[in-house]
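Every protein chain but one is kept in place in this view of the complex.
Up next is chain A:
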Amino acid sequence: MEWFNALLADNRIFTPDTLGYYWEGLVTTTQLVFLSLLVGLVLAVPLSILRGSKHKWIKLPIYTYTYVFRGTPLLIQLYIIYYGVVFFDGIQETFLWPMLREAFYPALIAFTLNTAAYTTEIFHGAIKSTARGEIEAARAYGMSPGLTMRRIILPSAFRRALPAYGNEVIFMLHASAIASVVTLMDITGAARFVYARYYAPFEAFLFAAAIYLCLTFAILFFFRHLEKRLLAHLRPQSG
């Protein structure tokens, strides 16, 4: 601890106070990204299956949704949701307001819808590229379409989607940096606060960048591990 105190003693920027802000920012960013990815994933699985439906009226709305959310910047989506909701008259009186009042939930909604759109397309692509033979074999065994989806298509599709999905997780972490424009104190928000208070852009943003790097490293490690386990059958067999 002594070296740590010595390190802090000689500067006026990284005081326990400002480190507290960075910590608060780390917690907010992690919550925001983790929750939006979780909910986004839950939404994306059924959507990606329905996205491949033969019926136009099921397929088209989902395609429109993913197209709109992938075709516009996340920042714009965040602005629309954060500032847009208050233009509905009387929203302040509804049961939704306690949530929409905080900056956290509008940001969570925007991030969730955005990542769900991307994840839907990633999974849809993986499902579509399932080998024809696997599906035919399943049918030959007398599996119903539902069972085929559950036992054959989804497990192999998820495995194939894993590397692309890992990228999406990292993109989401980095995209979350815009949360500070709607007053959220995330990692970037903490950096902007320190920057504005001490006029120290380099220190403030370099420190934030270092935190993002650590988070990215953790995510990479997790997905590397997951891929090693789940994609083991793709590795060349030795011995």
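Some points to look at:
The definition used in the following text is that contacts are C-beta pairs under 8 Å (C-beta built on N, C-alpha and C of every residue); 3 or more make two chains touch, one makes a residue touch a chain; residues count from 1.
Here is the rule we go by: contacts and distances are computed from a predicted model.
Missing chain, UniProt protein name, picked from "Transcriptional regulator, PadR family", "NADH-quinone oxidoreductase subunit M", "Dihydroorotase" or "ABC transporter substrate-binding protein": "ABC transporter substrate-binding protein". Screening A:Leu19, A:Val45, A:Met143 or A:Val181 for touch with the missing chain picks out A:Val181. If you put the hidden chain back, the residue from A:Gln31, A:Gln92 or A:Ser144 that touches it is A:Gln92. Set against the missing chain, the residues A:Ala103, A:Met172, A:Ile187 or A:Leu215 yield one that touches it, A:Ala103.
Seen from chain A, the chain kept out of the figure touches residues 83, 86, 92, 101-103, 181, 183, 185, 189, 192-193, 195-197, 199, 201.
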